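Beneath this line is the structure, given in C-alpha cells, with notes to follow.
One protein chain is absent from this view; the other protein chains keep their places.
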Amino acid sequence: MKKIINAPEDVVADTLRGLAAAHPELRVDAKNGFVARGEAIRLGKIGLVSGGGSGHEPLHAGFVGYGMLDAACPGDVFTSPVPDQILAATKAADGGHGVLHIVKNYTGDVLNFRMAADLADDEDIAVATVVVDDDVAVEDSTHTAGRRGTGATVFVEKIAGALAEEGAGLDACAAIAAEVNERSASFGIALRAGTVPTAGRPGFELAEDEIEIGVGIHGEPGRRRGAMATARELTATAMESLHDAKPLDGRLLVLVNGMGGTPLSELYIAYAEVADWCARHNVTISRNLVGNYVTSLDMAGFSITVCRLTEDLMRLWDAPVRTPALRWGR
Amino acid sequence: MKKIINAPEDVVADTLRGLAAAHPELRVDAKNGFVARGEAIRLGKIGLVSGGGSGHEPLHAGFVGYGMLDAACPGDVFTSPVPDQILAATKAADGGHGVLHIVKNYTGDVLNFRMAADLADDEDIAVATVVVDDDVAVEDSTHTAGRRGTGATVFVEKIAGALAEEGAGLDACAAIAAEVNERSASFGIALRAGTVPTAGRPGFELAEDEIEIGVGIHGEPGRRRGAMATARELTATAMESLHDAKPLDGRLLVLVNGMGGTPLSELYIAYAEVADWCARHNVTISRNLVGNYVTSLDMAGFSITVCRLTEDLMRLWDAPVRTPALRWGR
Amino acid sequence: MAESPGAFDAARAAAWITASARLIGGAADRLTELDTAIGDGDHGRNLTRGFAAAAEKADGADTPRGVLTGAGSALVSATGGASGPLFGTFLRRTAKALPDAPVVGPDDLADALAAGVAAVRELGGAADGDKTMVDALDPAVTALRGALAEGASLPAAVERAAEAARAGAEATIPLVAHKGRASYLGERSAGHEDPGAASTALLWSALAEATGADDG
Partner (left out) sequence: MAESPGAFDAARAAAWITASARLIGGAADRLTELDTAIGDGDHGRNLTRGFAAAAEKADGADTPRGVLTGAGSALVSATGGASGPLFGTFLRRTAKALPDAPVVGPDDLADALAAGVAAVRELGGAADGDKTMVDALDPAVTALRGALAEGASLPAAVERAAEAARAGAEATIPLVAHKGRASYLGERSAGHEDPGAASTALLWSALAEATGADDG
C-alpha cells in the first residue's frame, strides 16, 4: 500500500484538516466530527445533513455549501458516523424548521442515523429521513440488506438542497429527495480494488483480464467477476442493467462517476459510449456530470447513475450551487 | 494494462467524442484536431490557444471557455500536436487582434507551436507565445532541455484568460502570462507510474517502498528514486525544492495537483501539510486549488505548484471562469 | 473485589467489558481480514475503537446494569458502522433487562442476555442463518440457559455458551448472507466466516473469563 498519508489511522482527521485549510468558507468541527457551512443557517431554511463513511471524497463534505448540504458528518473510512456526530451536525444545520437526513442505505448508516434522529427528537428538532438506495446491482429483496446508496446521493443532495434554498418545508424537501431517489438508478464496475488504509491491502484481487461487475463503493467484490472488455461493452453492461431495473425514458440526468483511481479521460470515453447507447436506444440525455464524485478510495473503475428528470427536477438541478466539489451559477 | 477504453489507438478520439457529448457548449472539431468555445470569438478579444499531448486531462480542453482558453489542441497521448491543428485552433481563436500561444516547455511542443506560428504569420494572424517552464525539478541549464511546463499552465491560462476577457491587448496578455510563469514553480512526486495505452506497460516500475522524486507528467522517471515517506515528509521535500528554486514569500496561490490515479482525500492530506509548512515558515497562502488538473494518465502521485501573487494576479485569478474543469463566479 | 463465581456484580460486568476490549483488540487484524473478504474491511478497527471506549466507561457504576448501560452507550458513541448500534443495543438492552441490584444471579443474567439478543434481532431484522452476529448470539444464550437448567454453575454455563458462540460463528462459513454488507455478494458470500459472528464469539469468551475469574 502506497498512499499520500501520514498514518493509516490519521487519514480522516488529516483529510478534514486539509479541507479546513483549503476551504475557509466551511466550518470544520473536527472535535464533534462534522463539516458545516461557515455562515449560520438562515432562520426558517430546512437544514440538509448527510454523512457516511469516509473514503468517498468529495462525498459528503465536498457538497456542503450554498444550494446543497448544510452539514456533513464523515465517519471513519467506510464506517458510518456515530449518532453523536450526526446529532451535532443536525443541531448545526437546524434553522428551526427541521432537518432532512440524507442517508445511504447501509445497515450501519441507517442504524446510526436512526439513533441520531431519536436523540434529535429528544431535543425537539424535527427530522425527516430519506434513504438513498439506487444501486441496482443489488437485488431489492428480503435476501439482501437492500440496494446500496451510491451515485444518486449527489442528485438527491443537489436537488433537495436547491428546493430547501427556495424556502420549501421539511415535508416537501423529504418528498422531492424520495422522488429523486425513486427515479434514479446506478451500476458500477471495478477494474482494480481500493485499499483501506488500516487494512493495508486491496479489498479483492483481480487478474489482468478480470473485472468486478456490479460493484459497490466499499471495497466489497461485486455480484460477479467478469472478463475485461471494451469501454463500449462495459458501458452497455451497465446501461442494460439500469434499463432492466428501471426502464430508461424521458429526459435523463446522467452521472459518469469515477471511483477514485480512474483518470478523467477514461470517464469521458465511458461517457461517449453512454451517449451513443442512449442515442441508439432513443433515450435523451438532458444533463450530465462526468468526474470523480462518489469514490471508493483508490479503486479503479466507474459507475453510471441515471435519473429520469421532470421539469421541476431539471430546474432544481440547474439552480446555483457553490460547494467545493460542485459549483455553478455563482 | 486495464483501462476503460475501446482500443489504445482510439483513446484521444474517444475522449474528444465524450467531451463533445458532455459539453455541447464546446465546439469539438475532431477532424481538424481542436476544441473551441461554442460561440464565435468576440471581435477584438485576444484569442488564447493552448495545447499539448493528451493524457493530462482536464488540461487543456477542459479549460476552454469563458475566462480562460478560446481553443485547445490535444495531440496524441504525450505527443505534442502538429502545426496544422495548432494553426486551425489559432484561426478559430482569432478575433482580429491576435492570438496568444500558451506552450509548455517540451522540445516537441515548442517546435510544433513555432512552426504553427510561422504558418499563422503567413496568414497575417499576429501570434505571441509564452513558454511555461515551472518545474524546478529540472535544472535550468544548457545541460537539459530546460524546465518542464506543468501545473503553472493552469495559472497562466486562467490569469491571462481573465485579462483577455477584460479587453487587454496581445502584448499585455503575453506579458502577464510570462509574469505568472516567472512567479511560479512546481515540483512533483510519483508513487506509481502511469501506462501509455499504446505502450501497454507502466513508464517505470517502483517497489512497494519506492517513489520517484522530481517527476514530470510524461511517464519519465524523476530526478531520483527515493524511499516512501509520510505525507508530511513528501510535502516538505517538494516545498523545500520550490523554496530553494524561487524563495516563497508574499501571498501564494497554491495548487495541490493529483496525477490522475490519486484520490482527492490524499490530495487534501497533502494540502493540510502544505498549509502547515507554510504556517511554520511564515508564508501566507491566499488562494488554493486542490484536485486533478494536470494529470499524467493514471499515474499515482501529486505535484505542488505555487505562484507568488500580486494584487493584479489575485484579481484576475478571482475573476469569473466557466469551463468544464474550472468554474466560479457564473 | 468481585463476588463469588455464582454471582454477577459490577466488577465482573466491568471485567467482561475490559476482557472484551482486550480479546477484540488482539484479534483486530483477523476480524478486519474476515470483513475484507465479504465486507468493507473495518470490523476489527470499529470494534477495537468501540470497546476501548466502552472499557474506559466500565468502572463508573455500582451495578452490572449501570456498568453495561454505560459501556453500551460508549460503544454506540465510538464505534459507528453496523456493529456499533447492534453491539451497543445488545449491551444496553441486556442492562435494561437486569434487576437494578449490585449483584444478580445466573438466571437473571441469562434472561437479560436473552433480552439483549432479542433486541439485536429486532433492530437488525436478521433471522437465524442470515450469516450475522445473531448466528453466534443465539446459540450462546440457548446454551447458557440449557446449561443453567441442567444445574451447571454460572462459570461452567458461560463456558458452554462461549463454545456455542464459537461453533455458531464457524457455522456461518458455508452460509449465504442475507443481511449486512456480505449480502451484496449473494452466493459469493459463502465460504467465509461472518466477522460479526466471530467478534461475538470473543465477547462470550470474555464473559466466560469474567465470570470464571477467581477473586482470590
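Per-chain numbering from 1; labels A, B and C assigned in written order.
Here is the rule we use: a residue touches a chain if its C-beta (ideal position, glycine included) is under 8 Å from a C-beta of that chain, and two chains touch if they have at least 3 such contacts.
Fair warning: this is a prediction, and the values are worked out from it, not measured in the lab.
A.B. asks: According to the contact rule at the top, which chains on display are touched by the left-out chain?
C.D. replies: Over the full assembly, the chain not pictured touches B.
A.B. asks: Pick out which of B:220, B:233, B:276 or B:318 touches the chain that's been left out of the picture.
C.D. replies: Within the whole complex, the residue contacting the unshown chain is B:220.
A.B. asks: Taking the full complex into account, find the residue in B:71, B:92, B:117 or B:138 that is in contact with the omitted chain.
C.D. replies: Residue touching the chain left out of view: B:138.
A.B. asks: Of B:175, B:199 or B:229, which one is in contact with the hidden chain?
C.D. replies: Checking each option in B:175, B:199 or B:229, the one touching the absent chain turns out to be B:199.
A.B. asks: Could I get the residues of subunit B that touch the absent chain, sorted low to high?
C.D. replies: On the subunit B side, contact with the omitted chain comes from 53, 75-84, 106-108, 111-112, 114-115, 137-139, 142-145, 148, 196, 198-199, 201, 203, 216, 218-221, 223-224.
By our rule, only the chains that are shown with their structure count from here on.
A.B. asks: Based on the touch definition given at the start, go ahead and assign the chain network to line, ring, star, complete or other.
C.D. replies: line
A.B. asks: If you average the Cα atoms of subunit A and of subunit B to get two centres, how far apart are those centres in Å?
C.D. replies: Averaging C-alpha atoms per chain gives centres 29 Å apart.
A.B. asks: Compute the distance, rounded to whole Å, between the mean C-alpha positions of subunit A and subunit C.
C.D. replies: 33
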